[in-house]
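Apart from one protein chain that is not included, each protein chain of the complex appears where it belongs.
Labels run A, B and C following the written order; every chain starts at residue 1.
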Amino acid sequence: MKGPINLNADLGESFGAWSMGEDAAMLEVVNSANVACGFHAGDPLVMSRTVATAKRNGVSVGAHPGFPDLQGFGRRRMDIPADELAAMLIYQIGALVGVARAEGHAVTHVKPHGALNNMACVDAALAATVAGAVHRLDPGLILLAPALSKLAEAGRAAGLRVVEEIFADRAYQPDGSLVPRSRPGAMIHGPEACLRHVMTMLEAGALIAVDGTRLPVRAQSICVHGDDAEAVATARALRDGLRRAGYELAAIPALSGARP
Amino acid sequence: MKGPINLNADLGESFGAWSMGEDAAMLEVVNSANVACGFHAGDPLVMSRTVATAKRNGVSVGAHPGFPDLQGFGRRRMDIPADELAAMLIYQIGALVGVARAEGHAVTHVKPHGALNNMACVDAALAATVAGAVHRLDPGLILLAPALSKLAEAGRAAGLRVVEEIFADRAYQPDGSLVPRSRPGAMIHGPEACLRHVMTMLEAGALIAVDGTRLPVRAQSICVHGDDAEAVATARALRDGLRRAGYELAAIPALSGARP
Amino acid sequence: MKGPINLNADLGESFGAWSMGEDAAMLEVVNSANVACGFHAGDPLVMSRTVATAKRNGVSVGAHPGFPDLQGFGRRRMDIPADELAAMLIYQIGALVGVARAEGHAVTHVKPHGALNNMACVDAALAATVAGAVHRLDPGLILLAPALSKLAEAGRAAGLRVVEEIFADRAYQPDGSLVPRSRPGAMIHGPEACLRHVMTMLEAGALIAVDGTRLPVRAQSICVHGDDAEAVATARALRDGLRRAGYELAAIPALSGARP
Partner (left out) sequence: MKGPINLNADLGESFGAWSMGEDAAMLEVVNSANVACGFHAGDPLVMSRTVATAKRNGVSVGAHPGFPDLQGFGRRRMDIPADELAAMLIYQIGALVGVARAEGHAVTHVKPHGALNNMACVDAALAATVAGAVHRLDPGLILLAPALSKLAEAGRAAGLRVVEEIFADRAYQPDGSLVPRSRPGAMIHGPEACLRHVMTMLEAGALIAVDGTRLPVRAQSICVHGDDAEAVATARALRDGLRRAGYELAAIPALSGARP
């Protein structure tokens, strides 16, 4: 029997009258949801409904805080001083904690969104700000971070439990970073290809880059994107394929080896 | 020895580069601060600093949630469906709870702001939405509401502890509502006049309207405004006058008779 | 040969990463577009692209200003003082005028959005504020207003050209107002039913209420909604049916009798 593995997705990204993603369907498949907190997407009612649906499906909830940039969906880099950024993260996570509490559910992990996540993966100082803010709010929160990133390192250094994730639909470069979306071959297309990509890496215990380079990792979570046409099909293919291969699917707090 | 009495003020109303109020001075005088939560005023860093200063001064902190209307400072009436308004309140209070936790402090009460407060004082259904949202987030939170208001009633009906407040600088109408600011005599001017206004009502155990009507209340908190020129002088005059008269000043959670 | 008639639709309602409506398809059918101006929907890039596509299709452009309430899509009533509301309208219309100028196109009409429009249809003072703001910005702008509304009256009183519109998919009450969406029979369903509804009223020269009451109007424009599943089919059915019936379809500035 293989160890537990987790499927996570970024959800709750609708806003007001605007809908995004197949949240209801995704929440029947994934084990953990990263819920937008209102700065780059989501609003209080969307958050409330997303958390309620997650609870009904036994899906664990994490905060998915981002830059204060609705129009840019948190994908535009912003230079925000460390103390202000820390306060913004605590505010967003706290808001979701309140929403979850009112729904009888709990926030158990944090995963930064978009440009903030990308920047924190390569900038050790920014990563330390993020990890420090999470720890200051609640040292029991788990940090969900890309495998081999500065963010994962900063989380451990701050004393947080860290779960490392790999991406089902993205190709890796030899240094462990993602092939930028602008380059050919950046994306893995189709549920079956995504499943093979994931299975190969899990069985190797390594990121496998486009040139074959192997970078040993202990990834316990797989990120599936929730906002493209094949999202639900890919999530289902991963869930079913992983089960067939003998993996137990689990929510983030149940991952036994969360502390590396 | 007279029972404990509380001085509260709306603080943390700066936003980004814009400053408002004499928060540092006020936090040396009042016992409890109603802290704006980012929807009508305040931002995460302002909230964080306000809570930290409150903690240093032994001032208890309450959430001061408002309508999502920065430009209108939460003073413009908005028609928001009940489920959405409840989610907005939970979001804002939760955000401040998170900020307070990160600062080693706690949020112990809630007081709605501006147009939301005014509307909830006279609209029983809206008041029930507000009280229900607070209770759903945390039944241990205390509701700070104007004496004799529908909001105070709704808080008790929802099972919340309710502390009723009177206003140091506002005249009352015979039905217990405030004289609208647009009318002559709406405002009580000057620290000494405010102190006399408050002392008369406390000793009578009643709101005293402009025509002399007495409406029995059990007010345990006095609201002093933080954003006008005399705010600090008025707050000091009240604190000193109340002490001279034998009242013990206390933070909201320490008010013995908070549960009516 | 019958006089010219206009098809208008509310477009440009996407925002950032969130898409809404079938704008490209609608802009191939309608004659005039009411373009959201960034307060309740739309953003500068969406506005720019919508205007550019309108220009390519020979579609005239109007400003569709709303309340400053993205999350509520401008559908929530707000109480905004007259001078501030006037400034908000001028700001939004001016922004679209600038965007149109940069695209080599022009803004030729104004139609308020959502709750603002609903309120201005029945509140003469608010209607006068809206019409006055439009006139102050540019007395050559045409006001597109529901037939028989206070807004249409206020526009004429302010000296603006007014084009009155009827709704293809909404039933009317005997006083000329729309049956509220919450009531059964409020909506006309299906392209053919919408076409019949419109043709009957055009031929009668009157609004025809659900009880058969006829209210004479000189409607020159028909509003088709752009955000539901059948929007494009309905718009095409109207265009084709009106042409077959001998009507000439025209952009708003080309309506010969715009000045009543």
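Here is the rule we go by: a contact is a pair of C-beta atoms (placed from the backbone, for glycine too) under 8 Å apart; a residue touches a chain by one contact, two chains touch by 3 or more.
From a predicted model like this one, the values you see are computed outputs, not experimental measurements.
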Residue, one of C:Arg56, C:Arg101, C:Arg218 or C:Arg243, that touches the chain absent here: C:Arg101
Among C:Leu11, C:Met88 or C:Leu238, the residue in touch with the chain that has been omitted: C:Met88
Given B:Ala25, B:Ala52, B:Leu70 or B:Met199, the one touching the chain that is not displayed: B:Leu70
Candidates B:Asp10, B:Asp43, B:Glu84 or B:Asp138 - the one touching the absent chain: B:Asp43
Residues from chain C at the interface with the omitted partner, ascending: 38, 43-45, 47-48, 83-84, 87-88, 90-99, 101-102, 133, 136-138
Missing-chain contacts mapped onto chain B: 14-20, 41, 43, 70-73, 75
Contacts of chain A with the absent chain, listed as residue ranges: 68-69, 71-72, 76-80, 115
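The rule we apply is simple: only the chains that are shown with their structure count from here on.
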Intercentroid distance (Cα basis), chain B paired with chain A, Å: 39
Distance between the centres, which are taken as Cα means, of chain C and chain B, whole angstrom: 44
Chain A residues counted as touching two or more neighbouring chains: 43
